[in-house]
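What follows is a single structure, and I will ask about it in a moment.
Excluded from the complex is one protein chain; the other protein chains are retained at their positions.
And then chain A:
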Amino acid sequence: MTILKTAGLTKKFGDFAALDGVDIEVGKGEVYGFIGPNGSGKSTTIRVLLGILKATEGHATIFGKDVWKDAVEIHKRVAYVPGDVNLWPNLTGGEVIDLFIKLRGGNNTSRREELIRRFDLDPSKKCRTYSKGNRQKVALVAALSSDADLYILDEPTSGLDPLMERVFQECVREAKAEGKSILLSSHILSEVEQLCDKVAIIRQGKIIETGTLKELRHLTGTMLLVETKEPMPGLAEVKGVRGIVQKDGALSFQVDQEELDHVVRYVSGFGIIRMESAPPTLEELFMRHYEGTGTGGVS
């Protein structure tokens, strides 16, 4: 079942197209990773999805409803954590959490207390005195303690320490186990890798790759680390071999999935001493898309 779907979403600021035909689709119970470099349009997409920005072209629905026209109805079942959490300096964290929960229409106070404890937040302090991470915790506690069907999280962990990041990951897994959907934008690839079922990569306002992690890995092939008795001068010319790097007398390179068989045959002709293989990390997948093209946005 589709929870969130966009079709040809385009957003222009004057002449500048921040989004250029974005298509994403989040299913029920899915954790959907949304990654891209700075200024690529992640936050803009999310703001359009929340009906805060109006799309120039294209269409977006959540729960089958139009994100602009039915914003209020949709928001009753959505919880959102913005990328930059700005709070009211003269309200306390506890007051802000209560306000947010109330404005969504629920009041799940038991979850509230539990999450405050798990995230180790002092709710009696004024927001002025909170660090970036603590402001983010306020937004996270408010979002996660609400009983939403879709969680939209814009770089939710950028200010959290590793311990808190783990708490966050647990919370996401619990939500997923309850059948909730999550749209998670991030720079932190390991996080996306650990949590997400599907990933979309955005760059300069365009989605350049989507799919399950498995599918994307399939695209990039396997990482091989090989040490041979004799040098392999012709390796770079072999079909399906990319990104050769010298590593402590061994060679590390990437092999396209369909060429794996004949590459291994070729390598074995030089007398293998050591051979390791690993699936590529998302990092490598990610780097491949930005190879030689600089970063994404204009800013």
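Operating definition for what follows: a residue touches a chain if its C-beta (ideal position, glycine included) is under 8 Å from a C-beta of that chain, and two chains touch if they have at least 3 such contacts; residues count from 1.
The rule is simple: contacts and distances are computed from a predicted model.
Taking the options "Ferredoxin", "ABC transporter permease", "Acyl-CoA dehydrogenase" or "Fe-S cluster assembly protein SufB" in turn, only "ABC transporter permease" matches the UniProt protein name of the chain that is not displayed. In the complete complex, the hidden chain is touched by one of A:T6, A:T92, A:S185 or A:Q254, namely A:T92. In the complete complex, the residue from A:K125, A:R173, A:H187 or A:K206 that touches the missing chain is A:K125. Touching the chain that is not shown, out of A:Y32, A:F63 or A:Y80: A:Y80 (per the contact rule at the top). Residue-level contact of chain A with the missing chain is found at 13, 47, 50-54, 71-73, 75-76, 78, 80, 82, 84, 86-100, 102-105, 123-126, 128, 139.
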